[in-house]
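Of the protein chains in this complex, all but one are displayed in their positions.
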Amino acid sequence: MQKKIRLGIIGGGGESLIGVLHRVASFINDNYEIVGAVFNPDHQRSLAFAREIDIPTNRIYKDFDTLIEEEMKLLPSERIEVCSVLTPNFLHFSMAKKLLDNGFHVICEKPMTTTLGEARILQQAHQKSGSVFALTHTYTGYPMVRQMREMIKSGELGKIHKVDAQYYQGWINSVIHDPLERSKVWRLDPKKAGISSCMGDIGVHAFNMVEYTTGLQVKSVLCDFNYLYDDNQMDVDGTVLIRLGEYVKGVIRSSQVATGEENGLTINIYGEKAALRWEQERPNFLYKITDTGPVQIYKPGHAYNSELSLDGTKLPPGHPEGIFDAMANIYLGAARAIRGEEYNDGEFPTMLDGVRGMSFIEATVASHKGGNIWVELD
Amino acid sequence: MQKKIRLGIIGGGGESLIGVLHRVASFINDNYEIVGAVFNPDHQRSLAFAREIDIPTNRIYKDFDTLIEEEMKLLPSERIEVCSVLTPNFLHFSMAKKLLDNGFHVICEKPMTTTLGEARILQQAHQKSGSVFALTHTYTGYPMVRQMREMIKSGELGKIHKVDAQYYQGWINSVIHDPLERSKVWRLDPKKAGISSCMGDIGVHAFNMVEYTTGLQVKSVLCDFNYLYDDNQMDVDGTVLIRLGEYVKGVIRSSQVATGEENGLTINIYGEKAALRWEQERPNFLYKITDTGPVQIYKPGHAYNSELSLDGTKLPPGHPEGIFDAMANIYLGAARAIRGEEYNDGEFPTMLDGVRGMSFIEATVASHKGGNIWVELD
Amino acid sequence: MQKKIRLGIIGGGGESLIGVLHRVASFINDNYEIVGAVFNPDHQRSLAFAREIDIPTNRIYKDFDTLIEEEMKLLPSERIEVCSVLTPNFLHFSMAKKLLDNGFHVICEKPMTTTLGEARILQQAHQKSGSVFALTHTYTGYPMVRQMREMIKSGELGKIHKVDAQYYQGWINSVIHDPLERSKVWRLDPKKAGISSCMGDIGVHAFNMVEYTTGLQVKSVLCDFNYLYDDNQMDVDGTVLIRLGEYVKGVIRSSQVATGEENGLTINIYGEKAALRWEQERPNFLYKITDTGPVQIYKPGHAYNSELSLDGTKLPPGHPEGIFDAMANIYLGAARAIRGEEYNDGEFPTMLDGVRGMSFIEATVASHKGGNIWVELD
Partner (left out) sequence: MQKKIRLGIIGGGGESLIGVLHRVASFINDNYEIVGAVFNPDHQRSLAFAREIDIPTNRIYKDFDTLIEEEMKLLPSERIEVCSVLTPNFLHFSMAKKLLDNGFHVICEKPMTTTLGEARILQQAHQKSGSVFALTHTYTGYPMVRQMREMIKSGELGKIHKVDAQYYQGWINSVIHDPLERSKVWRLDPKKAGISSCMGDIGVHAFNMVEYTTGLQVKSVLCDFNYLYDDNQMDVDGTVLIRLGEYVKGVIRSSQVATGEENGLTINIYGEKAALRWEQERPNFLYKITDTGPVQIYKPGHAYNSELSLDGTKLPPGHPEGIFDAMANIYLGAARAIRGEEYNDGEFPTMLDGVRGMSFIEATVASHKGGNIWVELD
């Protein structure tokens, strides 16, 4: 018999898309129960949302600090065990840190922090805490992404020598060409969005996928951003040459002005023996190609898949699962970790992924601003 | 403020795939709370499963009749409002009827009954009851299937003159060629599976999709089954010529021995002005083709979609939702109906779909056994 | 050293699409030289076309009979060796017969004749003649169609139990809904188009593909046509249940009112061990699916393909070849046969395919007119 894990939610109220994604993901495997929340900085709205989704309102707190304070007064057996941090980016660091410092487990939206410095501090706080920290790079929860990782780990591709990852969206195209419009987008305001728009928001996902699937680390980057207009200070497009070894090279391509693209995250890994291709918009198809045989399409749920992949599939082959299911897989892995059960490496992204991601973002900015020079990741 | 709907579950415990599908679907839009259940005919197992998923065990009943009896003793404000019937097919009728007769709403797995006669009786019980009855033809919950329906309804295709629907699976292929193996498959045992295997299990979904998307009714069928072996009495493959009007014709193709096929439900509708194509395994792509223009691919979440379609999409374009989300949409529509809120025709399949389905299945069997003759649907 | 084969062309002048297809196909493998022709019933146009494509005009004859007469006066070493018959359908029989009777080889467009009776007579003429007779069911010339045939022949699919072939076009949709328009289409005029429009023009290709790829023969058919309007006497759509053995069944679906479809010939063959899928509009991809392994995509030019398939590919993998190349492969096989060289079964469709095709067309018409009854093929 296992009790549901007591989950707190910070942010994600109302029409929040990230809110519904996390809430549903927490339900899917019957592991979590939402027992407390600050859905919104406006307490009345927070309460209203709790009522709307029929959650008891007695632990809907007026703000984050109150949540911590009040929950700490409760018995450990009643207290929130883990908090999902879904607030605006600039708040992730301070909230996650305070949660860890007070012994809570944390499920944190990306970007983990706004600077690499913060990430390092959070990393130390995490090491001290002994808590579970899961970073929701959602795409690693797809069964076929997990299958990529396991196939590469088992040597099916041989030595990797080339990677090519892309994350193309088009949504900023619809606002950037008008000076007034573009001045109103918070993502293009350095004060609100941090040092990077395109790399910070989506390029870092592609970076994470490269490291997640290959098990390799990006050593250095050379980056060229495109701002499109003189008065725009934020990258809306960027191409990053990457090196993962002396002769292991690749490219990460990221754009928010790739007109018409929706959520075009793709990854291609080339090794001596074979290559793998995956696209986020058709997540249930993984292509293995070789120099000599037929192309092979792997699909979820088949016995030929790895344990890590099969663990992330609930229904038999041919029943498409999607991004809610991918996020649910990350919540499932975190649940096992929180309960102290066994789990496999790769079930959820960790603090290390968060530190690596911030290191990548800062390196790309440094490279571009330095005149497209090579910059090493810490 | 709205309270969650009190949901009871009959069947679907343990490793049941249909169980997880319904349970997750009920959670997704924050509308239902499971308050009672008979997960398994074995009460201990039922209790164990309730504990496993951390549901209070006080309303886990020893059997279906006890559930009804005990729940009827509760105040209406505490009583289960709606039951999901996920038991073996032959039990659907009697359970659904008793639920309706006692004033419960019902969400019922398909096939609704095992005979058309039962379906007619259930239809009467439903009419008397005033309850909501939702039949889970899951595929109608996909946003792009709903979009098909609305595009056709709005006249974008003009008059329909041809339909072609397919539901191909291959799983029986793996067992049917060995006499011993095939004797052990319950789907091939007329005592357990009813009058039809292939049409009853999957062909009826294709039939439902034809009627759901076109708004037309199949008038008559001519069917040819394949049993593959002399000692097999159940259809494992069948092709059905259909007529929806004097010059409105089509075909429904269904198979469980389409080797290698997973869940190959596809539908093509041809009208004077345009045609639409959809495939269940790539559910987020709807193709509109015309004689003169470029092919158009509709995707979920875009403003160009109909209200009914958009209602079934939770995230922006490019974030794939899948079959759990489709089922959740049906639960969402049922929730609105149960709460007496407004909802649109097409948000969930109804009693009428169940009656039509049974009529179709019986007609195909009569056609085949009559020597591939035309048989009219009631 | 080999001389080019002396080729005569009957029909196919001016803007004729079939003309350019055959002419190019004859050139592609350096095997044929056009030395004589009746491109057009109007001799001046015939001459003009010869000049336009810069072919010597001295053997551009005023009509077919003159061509025969004059060519027979020439020395065998100068005489046309083979004639391509590209005239309107109703002329194929008499021309092909006269050519065979005079000792010419024949490359004949389909349909071979307008009735099965004629086909039988032509078959006898062919047997007497000792000439080569190639029927241009072009699609059998695609490398991946040939690969299907060889994989099935070698037993990779095991025993076949189901076939599903489709040939959907939409072009008649654009004219049939207006009474005046439809009265002007020659394909809808029984006097000009023969007994069948849809089956005769395209359904027969799907039929041929079934027999070509599986090596099986269709034993009987049950067919339902759609005429769409009372005053239309020709089938523009039809679905055919087929039997290739007691428990080997399938369906051929054919339409000229499948709105928006261009040239949608597809074929699916299901056997005990595996299945194969191919689509004419993506001819360089052949899908092999099994119950347990990844989907496999075969592509032309790889060493894993059969000899028959590789013989039909001129460039390495990744260089798309198309329908001109498919037709060229048929011309290549015919060239080998004409020269008395060795060639493989399957390099070009034969007289037998023509007879089978006419048998199929007549059986479908008999089935429909008989009230959708089973009709055996001769």
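Every chain is named by a letter (A, B and C) in the order it is written, and numbering of its residues begins at 1.
Everything that follows uses one rule, which is that contacts are C-beta pairs under 8 Å (C-beta built on N, C-alpha and C of every residue); 3 or more make two chains touch, one makes a residue touch a chain.
If you're wondering where the values come from, they're calculated on a predicted model, not measured in any experiment.
Student: Of A:Leu228, A:Met351 or A:Val365, which one is in contact with the hidden chain?
Tutor: The single option touching the absent chain is A:Leu228.
Student: Among C:Glu52, C:Glu69 or C:Asp231, which residue is in contact with the omitted chain in the full complex?
Tutor: Reading the full complex, the residue touching the unseen chain is C:Glu52.
Student: Among B:Lys4, B:Lys299 or B:Arg356, which residue is in touch with the absent chain?
Tutor: That would be B:Lys299, which touches the missing chain.
Student: Given that one chain is not shown, which residue among A:Phe27, A:Tyr270 or A:Phe360 touches it?
Tutor: Final answer for the missing-chain contact: A:Tyr270.
Student: Which residue among C:Arg120, C:Lys314 or C:Arg336 touches the omitted chain?
Tutor: Within the whole complex, the residue contacting the unshown chain is C:Lys314.
Student: Just the residue numbers, please: which parts of subunit B touch the chain that's not shown?
Tutor: Its contact residues with the unshown chain are 288, 292-299, 302-304.
Student: Could you please point out the subunit C residues that touch the chain left off the display?
Tutor: Counting over the whole complex, subunit C touches the hidden chain at residues 1-4, 17, 20-21, 23-24, 27-28, 30, 33, 51-54, 169, 261-264, 280-284, 299, 314-325.
Student: Kindly note down the residues of subunit A that lie in touch with the hidden chain.
Tutor: Residues touching the hidden chain, for subunit A, are 157, 161-162, 164, 170-171, 173-174, 177, 222, 224, 226-229, 237, 239, 241, 247, 249-251, 253, 255, 257-261, 268, 270-275, 288-292, 295, 372, 374.
Heads up, the rule we're going with is that only the chains that are shown with their structure count from here on.
Student: State the remaining connectivity among chains, in groups separated by ' | ', when subunit B is set aside.
Tutor: So the chains, subunit B excluded, remain one piece.
Student: Among the chains, which has its CA centre at the largest distance from subunit A's?
Tutor: C
Student: Taking each chain's centre as the mean of its CA atoms, how far is subunit A from subunit B in angstrom?
Tutor: 35
Student: Which integer distance in Å separates the CA centroid of subunit A from that of subunit C?
Tutor: Spacing between the chain centres: roughly 55 Å.
Student: Send over the residues of subunit B in touch with two or more other chains.
Tutor: 261, in rising order.
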